[in-house]
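All protein chains but one are shown in place.
Order of writing sets the chain letters: A and B. Residues in each chain are counted from 1.
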Amino acid sequence: MGSLRGAFAGSLLIGICDTFGKAYFQTVALFLIYLTMIVVLLIRPQGLFGIKYSNVAAAPAITTRVGAVTSSTRVAELAALLALVLLPFAVGDYPRALVSEIFIYGIFAMSLDLIFGFTGLMSLGHAAFFGLGAYAVAVLGAQFGLNAWLGVIAGVGLAASGAALIGVFCVRTSGIPFLMLTLALSQLVYTVALKWRDVTGGSDGIAVAERPSFFGLDLSRSLPMYFMALIFFVLTYWGLRRLLNAPLGQAFIGLRENEQRMAAIGYRTRAYKLLSFTIAGALAGLAGGLYAIFNGFISSDAVYWTASGDVLIMTMLGGAGTLIGPAFGAAIFLLMKNVVSSHSEHWMAIIGGVFVCCVMFFPAGLWGTARGILQRAPK
Amino acid sequence: MNVLRVDRLCKSFGSLNVTDQVSLAIGEGERHVIIGPNGAGKTSLINQISGQIQPDSGLILLQDRDITGCSPDRISRMGVARTFQRNNLFQNLSVMDNLRLALQIRHGTPLNFFLPAAGSAALSERAASLLAKVHLPIEDTRLARQLSYGEQRQLELALALASEPALLLLDEPTSGMSPSETAQIIALISALPRALAILMIEHDMEVVFSIADRITVLYFGKVLATGTPQEIQTNDRVREVYLGLSR
Partner (left out) sequence: MDLFVAQLLNGLVYGMLLFLMAAGLSLIFGLMNVVNLAHGSFFMLGAFIGYSIFRSTGSFWVAFVLAPIPVIALGVVMEVVFLRRLYRRGHMDQVLLTFGFTFVFLDLVQSVWGRSVLRLPVPAALQETVQIGWGVFSAYRLSLIAFGFAVAGLLWLLLERSRIGAMVRAGVDDAAMAAGLGANIPALFGGVFGLGVALAALGGVAAAPILGVYPGMDADILIPAFIVTVSAVWVACAARSRAAC
């Protein structure tokens, strides 16, 4: 059993490197470890573990086109939008803030859905791009006094270039190696956030110097904040739906359905995967930038791998491969985290349990399952 | 000028030589059928021509351009289309969406991220004419997986034709079909434009002799014989190792 011997030698090696690194080369130690993993995965992405991954595609069980826009969906959407516009006038500050956060995380979850639900690549490192967007706002504001909106634009650019760079390595693989590469590379970003304390504040975090105004409205009040988040959420939803119904989005879906056939009919599959990953990263950066403005604070926790896991849970819970589903997933997750946690200690067990049941019995997610039932009912 | 020329192609997996010094040439508009017992290396040969497998040595020339070892998507864009032995469709997309994906790479704007894919009248027209060509209903809103097996084979063929190839590779287009479905798809293939060169793997001898201009017999990775149907029928070694087995 070669891998046992390898595990033994590898453990000792990494144990010693890590300890010495922490003692003598504080800042670079963690990088070395992640770099090892990345190099390994790059040299041998497919033959890893000597097991073929051919049938390991994520393939969420979604069958219909995204929002094939009919008049009834139009009506439903307008009604929902109207309700969301009226909602903040009926409630106080706290629910407004909570729903604003849901919008922002909804953007984040929908961006993951693009790469996971629609392109068929499960990423466990999406928080890195969220973090890049958020840190761009906070750090550029603190260091250069840059306006937060310019920070958001810079953050989207930074997240997109980060995703393109990371994606170049990741899209050479798929399935489980893809998952592990995104995990390792995002931990690299986490390490920077944690160790570059002078700039990022490490685990203590960094505050956003000044809340910007939004078309002259003061974002420290909950109502403008709510509408700012709502506008970006609706724009993202609308943009993603246009994308997914357009030729490019159809190509992404084609990659999820059958990558081999996509190559056989002439698509440069890696380039398309990279494009999807980059767009998803840019949107995650947007969500991160908005979150920095909303929250006024960002710390390295937001980039840790468990944060990537959280957004994966939101996406899956709501329904990977449905567009609005992940936003519902974000709503459920945040409601649990913020509302249930004030009544019960056990919000994590509840969300974990709900998620486990969802994976076991409703792999299409809550929205995907509900939509499946609705579509079957009239016939 | 040959549409395709394969020169001394070799490929082995470990000690198994799946393709052993295979050479063949296909002229313009030629219908070339590859026959051979199971494990003769027929599909491996097609996979090397279409780029799914990298050959160890040898040359593959498409219209005198070297395509040896190119990626499948590049070879596809250079004018080679293929079908697969087992249906290989976008199962959860509609028939039209399947075709649009195949058509938009050459005739559409695959990088368009804003305008609806279904909105292009030109693509819809092309898709409709392809559907007519393979005898599928034009107003088909079903998903690919809702089609019957035979219809899926027809769609498989339509996807390959969508790129307007110079060379069409067909990997057992009649496999798993009933006799009537077989007759239908053979009629479809026979009715394809004569200018299109076709390299096809087929088991059914009647089909082979009704379609083929030339035949190549593969046996354990080697070319056993190549020639016109008459030459193959009268070739003693072929009768011995292959036709003898099936009769």
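In the analysis below, contacts are C-beta pairs under 8 Å (C-beta built on N, C-alpha and C of every residue); 3 or more make two chains touch, one makes a residue touch a chain.
Not measured: the values here are computed from a predicted model.
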The complex has one chain that is not drawn here; which of the drawn chains does it touch?
A
Looking at the whole complex, which of A:Pro88, A:Gly141, A:Gly162 or A:Gly175 touches the chain that is not displayed?
A:Gly175
By the contact definition given up top, give the residues of subunit A that touch the hidden chain.
1-20, 23, 33-34, 36-37, 40-41, 43-44, 47-51, 55-59, 122, 175-176, 179-180, 183-184, 187, 304-306, 309, 312-313, 316, 345-349, 351-353, 355-356, 359-360, 363
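In the analysis below, only the chains that are shown with their structure count from here on.
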Provide the C-alpha centroid distance between subunit A and subunit B, rounded to the nearest whole angstrom.
41
Could you list, by residue number, the parts of subunit B that touch subunit A in their complex?
50-52, 71-73, 76-77, 81-82, 84, 88-94, 97, 100-102, 104-106, 108-118, 143, 159, 162-163
Seen from subunit A, its contact residues with subunit B in the complex are 62-63, 65, 242-243, 245-251, 253-254, 257-258, 260-269
